[in-house]
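Just dropping this structure here.
Just one protein chain is left out here, and the rest sit where they should.
Just so it is clear, A and B label the chains in written order, and each chain counts residues from 1 on its own.
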Amino acid sequence: MPVKNISVHTPHQGLFNFTQQVATVVRETGLREGLCTLFVQHTSASLVIQENADPSAKRDLERWLNRLVPERDSLYTHTLEGADDMPAHIKSALTATSLAIPIVNGQLALGTWQGIYLWEHRRHGGQRSVVIHIGN
Amino acid sequence: MPVKNISVHTPHQGLFNFTQQVATVVRETGLREGLCTLFVQHTSASLVIQENADPSAKRDLERWLNRLVPERDSLYTHTLEGADDMPAHIKSALTATSLAIPIVNGQLALGTWQGIYLWEHRRHGGQRSVVIHIGN
Partner (left out) sequence: MPVKNISVHTPHQGLFNFTQQVATVVRETGLREGLCTLFVQHTSASLVIQENADPSAKRDLERWLNRLVPERDSLYTHTLEGADDMPAHIKSALTATSLAIPIVNGQLALGTWQGIYLWEHRRHGGQRSVVIHIGN
């Protein structure tokens, strides 16, 4: 079972923790040691490992990036798909499209405070597709 | 055939779509499922997955990053290699040096609107070297 598709529900802009969905796929392989690689199939959403403890860190991160990459910047010419579309592409370029996490003792080798997040950059999210590859 | 070197032609600063070069390497392996990892061997060029449909998205992204990381910033002390050198290092650090894309049904599992780009950050590009690893 090297490759599997999962869908992450993103009802609005922001970070959504989907660590448990990934952990389930890893567990089902039964692999003790290996590498889990995630790839998001979109150019207006991305992947990020962030603190999973205090929700204020997540909120500040979202607000900071929204301030760095605001909507309705006069620089944008790509505006037909909505005011949030071009900022979403820029935010995606500044964050990760793929992420690799080692597997140790049958589990994702995340640090104590690390969670895996889908970062939805559009105002109205939906379902985002992530491809998971598990290798040994 | 796990590792192969390709050269991407970058005649000037900007994003260059080289999806077809990568797809050819994947096809030649005959592998049905696996992982394709790209690594750019430079510190003044990087990798990015971006929208492949409307060229205005690509242009806005280039212009936005050029505004965020301008040339001739008084902060720079590393200036001997040209006014575009230090911005190129910063842009590389903010984007990706390596990217991993799963292989499904013998093809790169890219989303509908995703293309693989070499982002040349120097004003005068040239040939950029990308190492491709294909694993199962």
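Just so we're on the same page, contacts are C-beta pairs under 8 Å (C-beta built on N, C-alpha and C of every residue); 3 or more make two chains touch, one makes a residue touch a chain.
Since we're looking at a predicted model, the values are computed, not measured.
Visitor: From the list A:6, A:23 or A:110, which touches the chain that is not on show?
Guide: Missing-chain contact among the listed residues: A:110.
Visitor: On subunit A, where is the contact patch with the chain that was removed from view?
Guide: 33-35, 48-51, 54, 56-57, 59-61, 63-65, 67-68, 94-96, 99-104, 109-114, 135-136
Visitor: Mind pulling the subunit B residues that touch the left-out chain?
Guide: Residues of subunit B in contact with the hidden chain: 2-3, 37, 39-43, 68-69, 73, 75-78, 80, 86, 89-90, 92-94, 96-98, 100, 129, 131-133, 135.
Going forward, only the chains that are shown with their structure count from here on.
Visitor: In whole angstrom, what separates the CA-based centres of subunit A and subunit B?
Guide: Roughly 20 Å separates the two chain centres.
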